Structures are given as C-alpha cells and as structure tokens.
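For this depiction, one protein chain was excluded, whereas all remaining protein chains were kept in their positions.
Let's look at chain A:
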Amino acid sequence: MAQKQLPRFPFEERDLARFREVQQLAYHCAEQVAAWIEPGVTERQATARLRRSLVQAGVQDFFHVPFAWFGDRTAFRHFHTPLQFFAGSRVLKEGMPYVLDCAPVVDGYTADIGYGGKVGENAVWDRLAQDLKVYRELILREVKARKTLSEVYAAVDAQIAEHGYDNRHQVYPGRVIGHQVTRMTARGPAGVNLFGFGVRTLQTLGRELVKERLEGRSPLWAGGRASRHAPTPGLWAVEPHIGFREVGIKFEELLVVTDDDVYWLDDDLPHVRRWALLEDAA
C-alpha cells in the first residue's frame, strides 16, 4: 500500500495541557489505590476502588474499563483467552507484584496509564522496575530518529532479549506495544462498555482504524507489516510490558510526536520519580 504524506500534528498547547491533566489525574488515582492496597484485597476490589476514585475526580467515561492484575497475572502467565484480562478473584498476598491499568476520559481527553507495584519484598520486581527505565529512553530515542514503528518494536524486543526478560505486551490484543490516542468526539452513550472498551472508544477507534489503514498506516502499534511506517504525528499511548518468571511490570503513558519533535507528555510520573530517587540514593 502506497504510503501517503503524514498528517500535521493535530493538537495545540492547550489540548496537550488537558491531556497532561487527565494523565496526572489517572496516575494520582492509581497511587491512591496503591497506597490503600494490602494483602487480602482481590483484583475486583482494586478495580472497583480505582473506578470510584476516578469517578469522584470527575471522570465521565472510560477508554477501557480499569484493570488490575495480581501475582503471576502481572506477567499474563497462563493467559489463553482475552477474558482473562478482566479483574478476577485473585487475592493479593505478601510479596506479590500488581499492575493497575486505567484509561479515564474527561471532555474527550483521554489518558491511558499503567502502574506497577508490589506489596512487601520482591527482588525480581525491584530489578524489573529499575530496568523499565531503559525502555522509556529507548523508545524515545528510536521514535526521535523517526524509525518505523515496527522497527522500534523490534528494537524493544531486542532489548528485552538482552535483558533476559520476555515481551508481555505481545499478549495484548493485536500484540500492541501502543496505540494512537485522539480526542474522543463520538456521541455514543458514555460509560457503557463492550468487551471492556467504552462504546465511544470503539466508535472512535473503528473510525481511526479505517481512516488510517486507507492511508497505509495503523493507529495500533505492533511489530507487523501494518506498523511499517514512520510514527504518525499525534499522541501515542505506549505501554512496554516486560516479564520475568512470575513477575510482570509495565508503564503506560502518552508520547507526543509533533512534526519535528518527540517527547513524553509528562515527566512528573510515579515511575520516573522512582528512578530519580534510586539514582539519588546510588
């Protein structure tokens, strides 16, 4: 398929500020849940709490329903059907890792975040959490070089192999490491979801998918042929998810790809602060 000219960067500074706000809000709520979480809590209780705190903070709709994974489910071990992504009855125990993933929408501005944590001691988690930094830097560097999205995906895979971990984002539907985020303008009923995705999400996503595919691009960022194109200007929710044995960890945040620059929307995020603290301590 012939590749056409890339579209212009569609957002203004005030749009970005709103996106940043929603992302801050989402991480803030995740941190609140993380502070409350303790052994004995189930995944369903955690997602319910996350949803409540997001709604209280003014969230009107969800790009997808909140997820929580505990223990080896953070690494998607023994996942055979997409239904297994949904929060279940797994009980958090001392030493277990967990991942919270939510995607609130406010006024059509969407955030999609992933928050990894642990209760008690877990040496494997500590190591993974530290190494995750490499991926944030790698992705930024590669996208800045305007490599094709599938090349960036391959570079992440090579880094995962070098680290001795395994690629867990390949378990997501479409094996995606990320997806494009646009301002949601669909009119379907807010707060209603189908297979875990908001109805408005599906409308927007469907429309984008058709439009972008006609242009020879894909709003879904994976390793295949469809992603063999330079990064489309706009916002990308990027979610490298790595695992080692029974422990998985990810971050997910928005990457801004403008016509001439690439940067992470916000650096004031829990995982970035954690790396800074570790560096100060070292």
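Brief remarks on what is shown
Just so it is clear, a residue touches a chain if its C-beta (ideal position, glycine included) is under 8 Å from a C-beta of that chain, and two chains touch if they have at least 3 such contacts; residues count from 1.
FYI, contacts and distances are computed from a predicted model.
Taken from the listed names "Short-chain dehydrogenase", "Iron ABC transporter permease", "FAD binding domain-containing protein" or "Chemotaxis protein CheA", the protein name that UniProt assigns to the chain not shown is "Short-chain dehydrogenase".
Which of A:L6, A:V91, A:V124 or A:V199 touches the hidden chain is settled by the complete complex: it is A:V124.
Touch with the chain that is not drawn comes from one residue among A:H163, A:R228 or A:R274, which is A:H163. Contact between chain A and the absent chain runs through residues 121, 123-124, 127, 161-164, 244-245.
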